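A selection of the complex's chains, in situ.
Labels for the chains are A and B, by order of writing; each one numbers its residues from 1.
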Amino acid sequence: MKEINAGLIGYKFMGRAHSNAFRQVNHFFNADAKINLKAICGRDKISVQNAASKFGFESYETDWKKLIDRDDIDFVDITSPGNLHSDMALYAAYRKKHIFCEKPLANDSAKAFEMWKAAKAAGIKHQVGFNYRFVPAILLAKKLIDDGRLGTIYHFRGLYLQDWIVDPEFPLVWRLDKTVAGSGAHGDINAHIIDLAHYLVGDMKKVIGMQKTFIRKRPIVETMDGLKASGSSDAALGEVTVDDASVFMTEFQNGALGTFEATRFATGRKNGMSFEINGSKGSVKFEFEKMNELQYYNNDDPATEKGFRVISVTEDSHAYAGNWWPPGHIIGYEHTFVHEMFEFVQSIANDRAATPDFEDGYKCCRILDAVDTSIKDGQWINV
Amino acid sequence: MKEINAGLIGYKFMGRAHSNAFRQVNHFFNADAKINLKAICGRDKISVQNAASKFGFESYETDWKKLIDRDDIDFVDITSPGNLHSDMALYAAYRKKHIFCEKPLANDSAKAFEMWKAAKAAGIKHQVGFNYRFVPAILLAKKLIDDGRLGTIYHFRGLYLQDWIVDPEFPLVWRLDKTVAGSGAHGDINAHIIDLAHYLVGDMKKVIGMQKTFIRKRPIVETMDGLKASGSSDAALGEVTVDDASVFMTEFQNGALGTFEATRFATGRKNGMSFEINGSKGSVKFEFEKMNELQYYNNDDPATEKGFRVISVTEDSHAYAGNWWPPGHIIGYEHTFVHEMFEFVQSIANDRAATPDFEDGYKCCRILDAVDTSIKDGQWINV
């Protein structure tokens, strides 16, 4: 069988999720190529060495350029913080390596645009890590919409609610630093529901938003490298330079109204990504923490029997579900990565376009930027 | 318009619920007769006088025979403890007064049988207070079953879970006294799910049960007349003579399997009456505390779209719902009494049989007794 050699940049949360995906594609899917976990790359030698061993990579690098340069690397998977995406992706495109890049594609839309154009010009396969597109329940929602089962779409209502920094003692990690992360809840989680809105409803016409940083100063800790760093009450304080919450409204090109809210201050909400779409013929509801279910209301059901039906999207007839377990034996968060990586491998193996690609990544960044502008200008911004 | 004069025996929990029902039928339903709240009866003069005033009765009595004897009383509504039902009902039948009687119809099935026969012989209308039959969602379940939408029934699973006596200091109220109440959770709440099983699935073939009294002694309080009495830690203790929990299994005549559990020791469960019915073509689920909803699974739905649909049974097209409020504007517990009393009035006004009648009341008592026998004998009892 054809083999594809993966070079992964990053070994934290996303690095762990992606390397798992590489392995599981090989074991659970009949892909047209096998992914080799060729090399993993990180700045700290000891850590990356450990990661290579733990995740099952054959080798490691500490210099991402060297990784990209290696002849035995077919595709580069970028999971570093957002500020590094464009340099890495542009170089990979230059070296004609296929690219999988985490979202947001870049910390601003200009860079994202450049990445898209470069990838396109290089003729490589490029995909962006909007993993929620690969939840079977969301694929079912997509199918219902594409089949006209919801009719004319009137409303999209997206939420992404978390609470991991609600404690003021939570330290100033890199995700709270604008120069590294680009933005806070906005680019990290609004990005996901923006992409889903693009995917399920279509393009937007105009946006207006508001943002807030509720806790403006937080303890500085030495290793600013992840969620697990613990604050200390006598630590020096540093400024949070990103949004804690980001909210916006939109009107879509097709006339539907949309609302978006991303926050890290919704106490009690852990990974509360949810959306509801209402159309003239029906509606769908989705909540990530019940990701194996789609709620669907069919306005054509008999008058006395209408209701949101809770579909367990775990049947063989549902996307990807047949690759896993029998009906009702649920899958979890990590499976979305397996599915997206399966599709990326298929696009390389069969030389066909990947999706969502860098254009989708760019379009998301454009909305993120437009919302920022609407906040700066205090008025609606046409997209 | 025709008028029907009601004489209500009892002014506690059920007396309050029934008198409300009398009034609301007149205001919300187009019944073929008007109910006059003619007289209310209770042993304590001051209390019953207050109740008459509060509930809107024209007069009161302290002797139930006198109430029944009154020429201006058309029907007698019995809400006293179970040990008094048969004397009252037999006398009312003798005086040719229509009878509405709370469940369980009697504290044993022999008495219930006698009541049924007497009512039948007297040619009066007789109805038993299985109010849950009048929940719109349950009527929808009934219709689906009668229309064959569930196919062959395989399973009935009924629960009635409460926790109001889980505290050992809760006093020895009359409901815990076998001579008054007949039984505990068994006759009080198992009775309801037994009746629903009869109504929705059909007759039973055989039963076997088990019961338990978890707290065998409780504080004696002077006024043993209701739920609100408060215990005191230095009070004398008296014996609880009824079951705290009653569980049984059955096979129905049609071959379906049934399980029943009634308990007052399910900590956290307040009025947790629920059932699920599975058939070859579909299933229904109901939970009382979400009584405006029926969950319905249609096995004929398209393969990728099957799921329990949560039907808001509040549409004009649903039973009774059009008499109340617009869709989604939910009704509550008391409305079940209004519905059952509306039907009773209609049966009197139009001279047609009431339902559920004393035969249904008797059939429920027969199951209650059979379960008791199965426990005494330690084996299955054919019904």
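Keep this in mind: a residue touches a chain if its C-beta (ideal position, glycine included) is under 8 Å from a C-beta of that chain, and two chains touch if they have at least 3 such contacts.
Since we're looking at a predicted model, the values are computed, not measured.
Identical protein chains form the entire complex, numbering 4 copies in the structure file, with 2 of these shown.
The rule is simple: only the chains that are shown with their structure count from here on.
Chain centres here are Cα averages; for chain A and chain B they lie 54 Å apart.
Of all residues in chain A, only 140, 143-144, 293-296, 298, 301, 303-312, 315, 317-318 touch chain B in the complex they form.
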